[in-house]
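One protein chain omitted, others in place.
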Amino acid sequence: MLSYVAKRIGVSILTLLLIICITFLLMNAVPGSPFMTEKSTPEMIAMAEAKYGLDKPLIVQLWNYIKGYFQGDMGVSLKMQKGTDVTTIIFREGKFVLSFKLGVWAVLLAVIVGVPLGCIAAYNRGSWIDSVLRVMTTVGVAIPSFVLCSLLLIYCGVKWELLPVISGSLTDWKAYIAPVIGLSFYPMCYIAKLTRTSMLDAINQDYIRTARAKGLKTGHIIFKHALRNCLIPVITYLGPMTAGIITGGFVVEQTFQIPGLGKYFISSILNRDYPIIMGTTVVLAALVIMMNLIVDITYKLVDPRISLIKGDS
Amino acid sequence: MKNNEKLLEVRDLRVSFFTHAGEVKAVDGISYDLGEHEVMGIVGESGSGKSVEAYSIIGLLQNPGRVIGGSVKFMGEDVLAYSEEQKREFRGNKVSMIFQNPMTCLNPVYTIGNQLMEALLCHNKDVTRKAAYDRAVEMLELVGINNARKRMRQYPHEFSGGMRQRAMIAMALICSPKLLIADEPTTALDVTIQAQILELMKDIQRKTGMSIIFITHNLGVVAEICDRVSVMYAGHIVEQGNVNDIFYRPKHPYTEGLLRSMPRVDTKERERLIPIEGTPVDLLNPPKGCPFAPRCEKCLRVCLEHKPPFLQVGEDAHGSACWLHVKEMKEAGE
Partner (left out) sequence: MQKLNLFQLNADRVPDLKEMFAADFTPASAEERVSATESRKSVSYWRDALRRFKQNKVSMGALALFFIIFLFSFLGPMLIPYNYADQYRCSMKLAPGEFSKAEMTAKAALEHADLIYDTVLSPGSISSLSRNTTYWFRHKGVTYSFYNEKTLGDVIVLFRAEDADPLVYISEKDAENGVFDNITVIAYSTENIDTRAENTARLPLIKSVCPHVFGTDSAGRDLMARCMYGGRVSLSIGIIAALIVLFIGSLYGSVAGLIGGKVDFIMMRVVDIIYSVPDVLIVLLLQVVLKDPLQAWLDSSPSGFARMMSNLGVGIVSIFITFACLYWVGMSRIVRGQVLQLKSQEFVTAATALGVPRSRIVKRHLLPNSVGQLVIATCLQIPSAIFLESFLSFLGLGVSIPMTSLGSLCSDALETITLYPYRLLYPGIILTLLVLTLNLVGDGIRDALDPRLK
């Protein structure tokens, strides 16, 4: 078990390094210097580049970057907030915390609502509850997040004035409702569908037949025997779901005008502020990789068939 | 003659599956008795309905299958009329069942001990966990698993095939049921393990005196363990009797065909096997008369038109459903 964990951590670090390299290469593949404006002369550009260390050979720059990253130094913003540390921008100006809070709430909501809904649908298979839930979740995964958020904005926010929508910095707990719902809706529906299918799969397994033959109560069978086996695909989904929540966050922050990391990232892309683009990419990628790592480890814990391999395959 | 009380009375049981393609008559009117301490073998090909009728007795039949007629009386009570709650009480407690494939039949994420104890704890509210644990260990030892205490903490994938089946048997016996239904328990096992499991079952049956319904397609196994045999074909019982009568004095053409097709140790070299011709019945569209008629070399015209009556053909509760017997009677009478 321990060796498995160590191996997975090693692979994660490698992937992170790979991402840093890829991003770096991409940034440098764009012709033209970030310092180029209409008025700049070649000498000015060269001076600016030297100041920021951009005149050194690529490999050296890459090495400096990686070194810096692992020491917590992500460079300095070149356009949007000239001269400010990227690390400061991301972490100390509250952007990351804001997006993180939003994301965590969304994940919790998606799992806490999605799994029971899926179980209810599976348990009542064929009844009207099941049909309603299936329709809802099928439509739910087809609605693009920006459409949903915009709809929430107009109808719940403005027309019917149910929820405050100038969310600003999410100071009031009520301001969380609309963006969290918008962010968690797709994963919630997807998890409900996934749970329903894997629950139905689990119910059709032979060991459930054995449990029924033993005369166990139905509730007991579902909660003890079926649930644990059906959660395995759901846990596996948590990895891709994190990536989805991060990208969904871009849309939500854009729509509700929340000054989080996602919105800033999009602006930095449109403004070509490379250090910020790189820094944010690495931070977000690290989040996803970490989540995947946690999922892989949890997966092995939940399913004893795999964690206890001692020469038996 | 044993003075057996009738533990189980099955009368004219009919079970059908209502599928998209139509009604599949899986069991079309079967009847048999089972006494205490008796082992009844139910023999038949795939699709003969042998598993389906067992599922109906224990109440495990699921959509789209339904019991559409007949009665099943266990110790005098009509089991088919039980409520869901009563059926649940009954299962695992008075009647237990073990299945064909022990690997998939055990939940991979829980220990063997956990799964053993839960049956006991579920049916007996006043048993302590300690008592349940001890009983589970006792059962594991009864079925011949060594190091029982250590094994209790292990998972199903750590057991070998034969051991898993033993564990299944232990699970089935833990509440001391009066009847054990074994649905092809040895089919998925190696031949040597098969023999061990059969020995084990015979041993337990002698010790505990419970009755067993043993479902199989393997006549050799039947000869080993059963007292009485019912031969099923296409949802009907075509012959029924005690094991010696069936093996040495078979009366139904299907039973004769089965016995003849078995490869034997004492055949001369290079003798061909004698199969039963034809293909199994399409249960969506069963034949009008005797279901075996199209494959029977002794088929009479009446066999294609009318279902044969189930007649006594020897002493000691030996019955067979064949028009040939009626023909013999007629000719003997003339």
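Per-chain numbering from 1; labels A and B assigned in written order.
Please note the rule applied: a contact is a pair of C-beta atoms (placed from the backbone, for glycine too) under 8 Å apart; a residue touches a chain by one contact, two chains touch by 3 or more.
Predicted model, so just to flag it, every value in this text is computed and none were measured.
Novice: May I ask which residue of A:Ala46, A:Ile66, A:Leu227 or A:Ile266 touches the chain that does not appear here?
Specialist: A:Ile266
Novice: Looking at the full complex, which residue from A:Met1, A:Leu18, A:Leu58 or A:Val104 touches the chain that isn't shown here?
Specialist: Spelled out, the listed residue whose C-beta touches the missing chain is A:Leu18.
Novice: Kindly note down the residues of subunit B that lie in touch with the hidden chain.
Specialist: Interface residues of subunit B facing the absent chain: 11-12, 20, 31-33, 64, 240, 281-282, 284-285, 287-289, 293-296, 298-306, 309-312, 317, 319, 323, 326-327, 329-330, 332-333.
Novice: Footprint of the hidden chain on subunit A, which residues?
Specialist: 11, 15, 18-19, 22-23, 26-27, 29-32, 138-139, 141-147, 150-151, 153-154, 158-159, 243, 246-247, 250-251, 254-255, 266, 269-270, 272, 277, 281, 284-285, 288-289, 292
Heads up, the rule we're going with is that only the chains that are shown with their structure count from here on.
Novice: Take the average of all CA coordinates in subunit A, do the same for subunit B, and state the distance between these two points in whole angstrom.
Specialist: 54
Novice: Can you check the complex and tell me which residues of subunit B touch subunit A?
Specialist: Interface residues on the subunit B side: 58, 60, 88-93, 96-97, 99, 101, 104-110, 118-119, 122-123, 155, 157-158, 168, 171-172.
Novice: Please output the residues of subunit A touching subunit B within their complex, sorted ascending.
Specialist: Going by the criterion above, the answer is residues 205-207, 209-217, 220, 224-225, 228-229, 302-305, 308, 312.
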